[in-house]
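Every protein chain except one is present and positioned as in the full complex.
Let's look at chain A:
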Amino acid sequence: MSEPDTGGGERQAGAAPLSAVELRVNDQVRRLELDPRTSLLDALREHLRLSGTKKGCDHGQCGACTVLVNGRRINSCLTLAVMHEGDEVVTIEGLGAPDDLHPMQRAFVECDGFQCGYCTPGQICSAVGMLAEVRAGSPSHATAEVASSRISLTDEEIRERMSGNICRCAAYPNIVAAIRGIAEGGAA
């Protein structure tokens, strides 16, 4: 795991001037002064102390850092915080709280959709974004006819659409079960 580029305000020699950025994170306006190098992930974790979003690879290869930006799932490690001026960011902390879980969080608990839990915030944010994509009729590599906008969310579809989230504990069968339950229940 790599270190944060510009952790907790520490400044490196020759650093560029700080840039002001305003984000809307979990329904709150947050104003930050950041080194332009700060990834959205580091801004969330190191500057806003929202450590629910995890850093796995820091290179777009694992999905642990997945958050929702303007309703769409992205990898927060491969984008700069300054590029998100005015954007609406939802992290795992914004989806639900321990005493008020989001249906997808509850489904992961009920289905045992994790072991160590490190990939889980990314899995849950990704699953919420993924179901919105399905509702919008977006095709996937598992969709036999890309031209058809009717998608039946088979396990194969769920696995393909969730392939951007790696789980080192291989909790996949239960992750798929949790998502299937929510998709069939129509919530989330």
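Keep this in mind: contacts are C-beta pairs under 8 Å (C-beta built on N, C-alpha and C of every residue); 3 or more make two chains touch, one makes a residue touch a chain; residues count from 1.
One rule holds in what follows: contacts and distances are computed from a predicted model.
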Protein name (UniProt record) of the chain left out of view, among "ABC transmembrane type-1 domain-containing protein", "Cell division protein FtsX", "Molybdopterin dehydrogenase" or "Acetolactate synthase": "Molybdopterin dehydrogenase"
Candidates A:37, A:106 or A:180 - the one touching the absent chain: A:37
Absent-chain interface as seen on chain A, which is shown: 2, 5, 12, 14-17, 19, 35-37, 39, 58-60, 63, 66, 72-75, 78-80, 82-83, 85, 126, 129-130, 133, 136-141, 143, 146-147, 149, 159-165
